[in-house]
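Note that this complex is displayed minus one protein chain, with the remaining chains in position.
Letters are used for the chains, namely A, B and C, taken in the order the chains are written, and counting of residues starts over at 1 for each.
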Amino acid sequence: MSQAFREYAAPVVRTFTSIWDGLSITLSHLLRRPTTIQYPDRTPISVRDMLPPRYRGFLEVDAAICTGCQACERACPISVIAIAVEKDPAQGNQRVVTQFDIDLAKCMFCGLCVEPCPTGSIQHTREFEGSQRHVRNLVVRWADPLKPFPVYKVPKGADHHPRAPLGSLVRAKMEWQRWDAPAPEFLPPEPKVAAPAVPAAIPAAAATAPPAAASAAPSTSPTVKEEPKP
Amino acid sequence: MTPQEIQTRLRGRFGEAVGPMADTRRDPFFTVGKGALLEVAAFLRDEPDLAMDALEDETALDWPQRNVLEVVLHLFSFTHRHGVTVKVEVDRAAPSLPTLTGVWRAAEWFEREVYDLFGVSFEGHPDLRRILLPDDWEGHPLRKDYREAGGWHGISNERENPLVELRRLDQKRRQENLP
Amino acid sequence: MEKLILRKIEAGREEMILNFGPQHPSTHGVINLLVETDGEVLRRAIPDVGYLHRGLEKIGEQVGYPGFMPFTDRIDYVAAMFPNEGWATAVERLLGIEAPPRAQWLRAISCELCRIASHLVSVGTMAMDIGAFTPMLHGIREREKVNDLLEALCGARLTYNYHRIGGVAFDLPEGWRDECLRFLDHFDAFLSEFDRLISWNELYVRRLAGIAVVSREQAISFGLSGPNLRGSGVDFDLRRDMPYGSWALPDFTKAVRLEVPVGKGFVGKTGDCFDRYYVRCLEMKVSARLVREALASIPEGEIAAKVPRKVKPEPGEVMSRIESARGEMAFYVVSDGTDKAYRVRVRTGSFTGMGIVEELSRGLMLADLVALIASLDVVAPEIDR
Partner (left out) sequence: MTGQRHERTPGARANPRAVLLGTLAFGLGLPLLLFAAVLVLSPLSRPVMAAALVRWLGQALGTGWEPSAWSATGQQLLYGVSIALLAVVLVSFGAVVSGMTVWWEMRVSSRMQSRVGYNRVGAAGFFQWVADAVKLLFKEDLVPADADHALFRAAPYFVLVGFALVFVALPFGESLVAADLDVGVFYVVSVTALVVVGILLAGWSSNSKWALFGGMRSAAQVISYEIPAGIAILVPVMLAGTLSLQGIIRAQGPWPWQWFALATPAGPLAFLVFFVAQLAEGNRTPFDLPEAESELVAGYLSEYSSFRFALYFLVEFGNLWVMAALAVTLFLGGWQVPFAGPEAFAAARGTAVLPAAGWWGLQILSMGVFAVKTLLVVNLIVWVRWTLPRIRVDQMMTLCWKYLVPFAFAALAVTMVWQIVVSRAPAVGDATGLVLTAAALLLGAAFLRKTFRNVAAAHDRVDLTNW
């Protein structure tokens, strides 16, 4: 009997004591200061300055110290960076960078491109606000194709490379561009090239691949950039 | 027991159905004949000094050159804290294998995944259907010869690459700019 | 889906079929459960996963060894440090190199912090799924503090990409150790407050005790791992029983004391939802102490080993297991001697965790199913990869 009563009564007691505890904790939080930071307009300092220095925000390239080595382009696992280096006959075959584009829409802010840079030209900044109406406008262009910049020649024995204040360049670019700027008009697509033929030795693939695959051009596929393995 | 000892033990019991230890400088493994797989699995699980009570992982490897699919089993014993890697080779054209669901329940989902991504069909599996991909997906993506179909039900998986497009645009503009 | 329902259910019965997901508040990501119910009582729940399948294993065959590191973040983005560590240790074993001690320490510290962050989400969402919203936000609040620390360490709050093949990307920043210790002091107080707020709340306990009991044998057979396995009373932790990385260093294991909390039927039966839940609560406490001890004993030195510019392991294969927040995370990597992996396979705790749901769901009530999924701490990206 007493056992049965205990089984009946014990939960009631536990319910009261535990609810008592819980209520007192929630009340104590009512009396404490909330931890929320009210982004973006009610912070004591701008959110950008509250971020730690290692924050991986928008990539920034200081063209003045870019050696055009393309190490960052190779390091990027998803081909977000496109660099084109040419020899400019007008400048005595000086190597110039005609294209240095970073597609921030696709960038995953992993930081792998920063690590191999020999001069610290490409860096993550603490900039992170850059909404654009058109996704094409999220490509940040660090080289002007009409006025390509010459590559930086590392002075012998230099271990320090003067760099513009981190973030100033990308911020200038972001502020210069209106958020609803018109998107660049791309050229009409080139006539589609036939997809590389499926190796004939493997009949299973031909059976599984639908006919649409044959005509699709793989050249602009976003993640896969290399040729299929034999 | 080390994998080598386990292999020796199995060899003593099943003879030629159990292959030799692979010559590798990394993690060792050995192969088991497809016909003996179920018996070997039950033996591995039930023998007290082996007691492989857990199927840690089951996956597959595609070797188009050898024209085989290897189904890889990673076994582990919580009793003895030892493990072993067992591989079974199946024909690439019509891959099939008896299911291990009856031995380790974890095999149910692992085998569904192998079926989904490699196309190995497991005989006797209670619920063999695609697990990660849609039911009407065509092909088995982790096979080396898999080609993307370019979309699914009219949903394209391609998008313009602005970097490429910008480069084309640049080239045109520079040509126009040239005298 | 129609086909599936028809195949699974015999004709002439009057059960109701519910699509529990893929957009449902308590499926923890995009998971669908086909639920067959008789009123409130479940006949069974059939998980239908794959909505978040991104083909990461296929990507792993195509991006090269170092380039796959940021993708591993996406395998389990609630605890991204673990796939980082798993991939790094796997490739290191494939290459036959070892990270220097300081890097190992940093890995352990970052991973244990990440384990705290991940478990905070787990226990918080558990409370939320049971209907208490406040503890969840308290958990998220503390997680944000951990994220602040990790952000200061590696620059990102969610997809850390901190570990590298052969070491880690950054050393501790200035003043970080003090920040971290301050957090840990506060965190111990938080844990006891959290326990009193929700863990031992009678209504909460009654919702979890004795629900969806996984026996020891069942847990092993279904391949459960990590806290789910330990919740069923199996005293097994890869960090202790199959040491990897820092846990294989005698200096490290001497400096820190790893306790492995095991479920023992805290309120109901061993292996019920509460055991799985409370094991996580206890693990947070252990992890906090581990971080403290590791910080106190961290050696000076390099943070990265010498790794060839082009990572090209010899042909061979490794199976590298680590103890992730969601159980055993194993990277099975096969190399064919090129700079790209021949096969990358990620075995995750959530995948096997989800595999047991159908078995356990029989006879539960609808509300228990929510508790079961939350107690298994499955995360959709980790199931689907």
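Details
We take it that a contact is a pair of C-beta atoms (placed from the backbone, for glycine too) under 8 Å apart; a residue touches a chain by one contact, two chains touch by 3 or more.
Keep in mind it's a predicted model, so treat the numbers as computed, not measured.
Considering the entire complex, the omitted chain makes contact with A, C.
Residue C:131 is the one among C:131, C:301, C:337 or C:363 that touches the chain not shown.
When the full complex is taken into account, the listed residue touching the unshown chain is C:25, out of C:25, C:96, C:301 or C:363. Mapped onto chain A, contacts with the missing chain fall at residues 8, 12, 19-36, 38, 40-41, 127, 129-132, 171, 174-175, 177-179. The missing chain lies against chain C, touching residues 16, 18, 24-26, 40, 127-134, 137-138, 141, 185-186, 189-190, 192-193, 197-198, 201, 203-204, 206-207, 365-368, 370.
The working rule: only the chains that are shown with their structure count from here on.
Taking the mean of C-alpha positions as each chain's centre, the chain lying farthest from the centre of chain A is B. Averaging C-alpha coordinates per chain places the centre of chain B 23 Å away from that of chain C. Centroid to centroid, with C-alpha atoms defining each point, chain A and chain B lie 32 Å apart.
Residues 79-82, 84, 98-99, 101, 103, 105, 135-136, 139, 141, 145-146, 184, 186-187, 195, 198-199, 201-205, 208-210, 212-213, 216, 219-222, 228-229 of chain A are the ones that touch chain B when the two sit in their complex. Residues of chain B that touch chain C in their complex: 24-27, 29, 53-57, 59, 61-62, 72, 74, 78, 81, 85, 104-106, 108-110, 113, 117, 129-135, 141-142.
The residues of chain A lying in touch with chain C in their complex are 11, 14-15, 18-19, 21-22, 25-26, 29, 35, 51-56, 75-78, 108-112, 115, 124, 223-224, 226.
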